[in-house]
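Of the protein chains in this complex, all but one are displayed in their positions.
Let's look at chain A:
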Amino acid sequence: MIPQSSRGERFTSYEVDAFEVPGGREEDWRFTPLKRLRGLHDGSATATGSFAVAVDSGVEGVTVETVGREDERLGAAGVPADRVAAQAWSSFTEATVVTVAADTRPEGPVHVTVTGPGQGTTAYGHVQVRAERFADAVVVLDYRGAGTVADNVEFVVGESARLSVVTVHDWDDDAVHVGAQHSAVGRDATLRHLSVTLGGDLVRVSSTVNYRERGGDAELLGLYFADAGQHLEHRLLVDHSVPNCRSNVLYKGALQGEGAHTVWIGDVLIQAAAEGTETFELNRNLILTDGARADSVPNLEIETGEIEGAGHASATGRFDDEQLFYLQARGIPEDVARRLVVRGFFGEILQKITVPEVRERLEAAIDAELAAVGA
């Protein structure tokens, strides 16, 4: 059975005006507090600041270019699928292209740092990361600073390449960021993507994975931590359009404080041609205090019976006071006990992070989040 509004047939365009201004009832926007988007969605947010991108220079095998809108490589991984992404597409003035040369394996991660335009200003940006054939690289894309930002980020993973990306949204408290990530996974290529979302007033990231040819493998991990008043939204679409590809999605979030809100949408589509697909997606949320709310919507559409395996699950639970009691009854102070439980909750993801620097930073960030409310 093919659902009527299949995500695979969703509308895409580079033109802002091809999309209606969202009113809030649309499936794509119903969880997002539009009032807090500062006009990113209705054309009123004109660019007043810069989308500053800094990339480690001098890494062997890595080329960094600043290119104009006309560069033909842009758009290789995908086309905007919502109005804000189209707005970002039509508003950026220059793009950063980071290329990992074929057959190379750079030492250590390549750091790409995006700094927001600053309080009260708006910026649009575009970044493309390319891993050429047989390249093997780790890229850390770090968002920080303040302001209002919309961007498109492309990951183009060439034949048999391996690209590991860690995206860290470590924005200042007042930042608003609506991002669209487009990944194109080539023949026998591997994309490992970890999305970490900690800071910002509102962060909405839509991530789409497309497979170009057989044998593609995508692992999409996410870790988010929402505090009082924060809205953190992650929307995923994994589009299995070719045979024999794999995807594995695991997103985990913790929430604490009044008005903390997270949204996770996980759409996985297995098209009729995508025989031999293997996919699993899971979202778990841990609610640490009253007043927080997690929405989680997994969705699996299967148009062929010839698949290896497909599954999805979602669960949202409250912090278990019995666990806290047990740990405290062993002399462990409450703050340490909470840290143990929350780290344990995220452990499944932390374990999969192969870059020690990234793992340590996340552990410290989780501890800091817990310390912030005096938990």
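A few notes on this one:
Just so we're on the same page, contacts are C-beta pairs under 8 Å (C-beta built on N, C-alpha and C of every residue); 3 or more make two chains touch, one makes a residue touch a chain; residues count from 1.
The rule we apply is simple: contacts and distances are computed from a predicted model.
Candidate names were "CbbQ/NirQ/NorQ/GpvN family protein", "Iron-regulated ABC transporter ATPase subunit SufC", "(2Fe-2S)-binding protein" or "Isoquinoline 1-oxidoreductase subunit alpha", and the UniProt protein name of the unshown chain is "Iron-regulated ABC transporter ATPase subunit SufC".
Here one chain is not drawn; of A:G68, A:G120, A:G309 or A:P333, the residue touching it is A:P333. The residue touching the chain not shown here, chosen from A:L221, A:A292, A:V341 or A:I366, is A:V341. Although one chain is hidden here, its contacts on chain A can still be listed: residues 320-323, 325-334, 336-337, 340-341, 343-348.
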